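Encoded as structure tokens, the structure appears first; notes follow it.
Left out: one protein chain. Kept in place: all the others.
This part shows chain A:
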Amino acid sequence: MDRCKCNSDLSSPKHCNIERLRDIKDPEHPYSLEELKVITEDAIEVDDVQSYVRVTFTPTVEHCSMATIIGLCLRVKLLRSLPSRYKVDIRVAPGSHASEASVNKQLNDKERVAAALENPNLVDMVDECLAPSYG
């Protein structure tokens, strides 16, 4: 049976590390993404057979400039928790952001994400947001 790095059973949809996405701190507020309703249970789709995860999140406000940071945090969290065979798509909830298509495109451009993660300031910001989610 496939086990995640945290040793819980991956086939369980309530898998702990994916659940922990909700504990990620919002970059602008001292609250978690779940507390702010940025990410909810239904927003995380896992297909263990296809090794696919899709996360849909709702930024706090329509013009939220932090949408790309939140998306990056989600991606890094999943990258560090899931086996490498998983394909991950991150998107903002349809209709929830003024630049939805543009944000989604950036978040899913692997090369852009890789370059961003080589920026130490950005990595520090992401790590700070992810700290509460490691439990």
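Note that a contact is a pair of C-beta atoms (placed from the backbone, for glycine too) under 8 Å apart; a residue touches a chain by one contact, two chains touch by 3 or more; residues count from 1.
Everything below uses one rule, namely that contacts and distances are computed from a predicted model.
A.B. asks: Looking only at the UniProt record of the hidden chain, which name from "Glucosidase 2 subunit beta", "SNX4 protein", "Probable cytosolic iron-sulfur protein assembly protein CIAO1 homolog" or "Prefoldin subunit 6" is the right one?
C.D. replies: Its UniProt record gives the name "Probable cytosolic iron-sulfur protein assembly protein CIAO1 homolog".
A.B. asks: Mind listing the chain A residues that contact the chain we can't see here?
C.D. replies: 84-85, 87, 105, 108-112, 114-115, 118
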